[in-house]
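Apart from one protein chain that is not included, each protein chain of the complex appears where it belongs.
Then we have subunit A:
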Amino acid sequence: MTEIINCPVAHEREVRQFPFDRPGCPMEPSGTYAELRSTEPVSKISLRLNGREAWLLTRFEDIREMLSDPRFSADMTNPGYPLQFEFPMELIGKVKPALLHMDPPEHTKNRMMLMPELTVKKVASLTPRTEEVVDECIDNILELGKDGTPVDLVEHLAMPVPAIGMAEMMDIAHEEKELFTRWVTLLVTQGDGEEHADLNMRVEMLLYKLIAERSVNPGDDLISTLTQRNIKAGKPLDDSEVSALVRAMIAAGHESTVNGIAIGCMVLLNHPEQAQLLRDKPELSGPAVDEILRYSSISDHGTVRVATEDVVIGGQLIKAGEGVVCSLSAGNHDPAVYDNPNTLDLTRKEARHSLAFGYGRHMCAGQTLVRMQLQTVFTKLFTRIPTIKQAVPLEELPFKSFYQALIDGLHALPVTF
């Protein structure tokens, strides 16, 4: 309990700097979330990045309500939008928005063109190959660490599985794979601005080339089927929009999957009894992914909107033009929905409907694919290497900075077995 809670009189609202400090175990959600959820579930924050003020939602139901309310917009060009990443201000409004920043009807038009590539059936058809890739990665890990040398799971498992998956889904030719791999690696590791701009440009050129080629000579890869679907529909999207859609999918999907694998493995390494449960009960492999996603909530505060009208959420008036930030971690640890929310329990049924992939019309388009990849990785890794353990204590792991990164992640996760 802090003095804020004990303050007995109506007071000037405290505007807290956001993201909050997160002392202690890097896995624990910020204590401020729990406090706000019970005392001030819709509270004022000021973004550390740019000083913009916004409302922070910390209750599960408020978050679901806001994200399904059409009066909230995802348009980042709105001055009230709680922008949480560096973006050249002079470019806002000049570059085409990514899927994430579109509102209907643009959003609907683009999303419905992409969704057939990510259906449950389509993902099921990718499962056998994903299993092979994961097995190859684990063979390599077993070889690298057979003499007791620590092996980095980020480099040898978390990065290659989604990168290979993506390159194969898009059928990137062997000679272009290096460019593609460098680009997706850069998306994960940051890097200097010039290299970033150069690679972005070259990848854009590559995508244009592939879209043009596969408009005429389609294969059965994602770019071909997407391009053909667009042509069949009378080209509602021009080539630059198709290219943007593919890039958005890679950019949104790659880093989050790398981080999801790394953090998920770390969570299981630090809960050996739960990892044992996963080995003993194969039927938990699906629910385990849902619970790990809920528990770790690696994409905490990147889900933001701006009100286009006055709306009341959780008893608080949010005025037109004001921004809203959802803490998906706070929502996923809401005791009104999850008993003992800070406990990892792979048998927890309610984890199925957590906020880990967001909610509303922007809910992660690739969630079925990511779930399948995570399920394959966790099940195979902990079954094939039952003696696996983290090579350094939790507090010594190199976490990605949570002030800068919108998604929690690890730079490295060394293990021995």
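Things to note:
The rule we apply is simple: a residue touches a chain if its C-beta (ideal position, glycine included) is under 8 Å from a C-beta of that chain, and two chains touch if they have at least 3 such contacts; residues count from 1.
Keep in mind that, in the parts below, contacts and distances are computed from a predicted model.
A chain of this complex does not appear here, and its UniProt-recorded name among "Xylose transport system permease protein XylH", "Spore coat protein JC", "Ferredoxin" or "Histidine kinase" is "Ferredoxin". Contact with the omitted chain, checked across A:T119, A:S240 or A:Q276, is made by A:T119. Interface note for the absent chain: among A:H101, A:H271, A:H333 or A:R371, the touching residue is A:R371.
Considering the full assembly, A:G358 is the residue among A:G80, A:G358 or A:P414 that touches the omitted chain.
Within subunit A, the residues in touch with the undisplayed chain are 67-68, 108, 111-116, 118-121, 229, 352-353, 358-361, 363-365, 367-368, 371.
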